[in-house]
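Every protein chain but one is kept in place in this view of the complex.
Up next, subunit A:
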Amino acid sequence: MTQTEVETTTTDEATGAAALGSAWQAPASDSAASGALARSKWLHVFSVLAVCLVWPLIWVGGMVTTMDAGMAVPDWPGTYGYNLFLYPLSTWVSGPFDLFIEHGHRLLASVVGMVAIVMFAVAIKGEPRRWVIALSGLVLAMVIGQGVLGGVRVLLSDRSSAMIHGCVGPIVFVLCCLCASVTRRSWWDRKGFDGQSNPPQGVGKLALGFAIAFLCFAYLQLVLGAQVRHVQPLTSTKMFTHLVVTHVAVAAGLLAAAPVLLTLTRRCGDLTLSRLGVGLIMFVTLQVLLGVSTWVVKYGWPEILSSLPLGEGYLVKSKGFFESMVVTAHVAVGSLILANAALIVMQCYRQNWLAAGDQSVQRSPSGVAPETA
């Protein structure tokens, strides 16, 4: 952390609204008025709840694919003719593992759907920012769409649908993370330039472009991974090899790009960006290790690593518990990387906006934003 890095979490909840006003050196009398437009705490609570539910949902969904259990329940939206919530608990718990995990995936997804509905309702009721309301609405729409995609996958017994379902899941997770981020207190309370501390600095076009490119490639990587995972019976060896090589190349690129992104974004001095950048490096590194491990547990020790004695004589175990966890973790961490990258992009825009506002303040003789002076 450099000296210019600014802690983004500032004041406590009681003074939060006042702090928002103080960003532009608001008169003291406005502080009380700003309290009337307080952020929706409950939206934040439910957004965090959604994040905490969607990531496990991605885990369970990934496990469904890993265990090839996607078609363990042939009907939808019910389960073997039962209403989803009325399927006998004993049959579910004591039945085949494939059925257990697929039905569990559906139940958890239903809970996420309910949370998304509450999120949207809470946002409409108490959130003053229209774009945040729109964001929570988008979360709800995506959750519903994702559920329908899951149903289509089952009804058509179609692996392409399964692949799309798997690729949309991380987007839902990203949206939930964004919603949780923009509703947190530190986002709301974030100070602009108060004339005493260091003024906010923008991240610059290069950093912003780099962050967006990273996000795009992170998603591309996710899609490539899904292609490798859901390879079709008649896919040619050449096509599959291209997919794997591209997947590895993009992984290497992301691994190299993550520290560059941190370097570019931390120049503005925003601690949140620095933390996200460090987190991104950690996740991408972990993901590369998981990627190699996934290949090993799926196809054995790769020839390219034959000089390392570790994997000599390694026996691949089809659908072993540890092996399944490794493969599924690779899927789940991909979502974390995507969410992390999206948060960086979001934070970059916010930082630039704060910096732009700060310049306006500095240009104004009164130190107050020109529009309000």
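Things worth noting here:
Definition applied: a residue touches a chain if its C-beta (ideal position, glycine included) is under 8 Å from a C-beta of that chain, and two chains touch if they have at least 3 such contacts; residues count from 1.
Simple rule for what comes next: contacts and distances are computed from a predicted model.
For the chain that is left out, the UniProt protein name among "Oligopeptide ABC transporter permease OppB", "Cytochrome c", "Putative solute:sodium symporter small subunit" or "Multiple sugar transport system substrate-binding protein" is "Cytochrome c". The omitted chain makes contact with just one of the residues A:58, A:139 or A:167: A:167.
Think of the hidden chain as still there; on subunit A it touches residues 17, 20-21, 23-24, 26-27, 30, 33-34, 37, 68-69, 71-72, 74, 80, 91, 95-96, 98-99, 128-131, 157-161, 163-164, 167, 171, 212, 215-216, 219-220, 223, 226-227, 231-241, 244, 299-303, 312-320, 345, 349, 353, 357, 368-369, 371-372.
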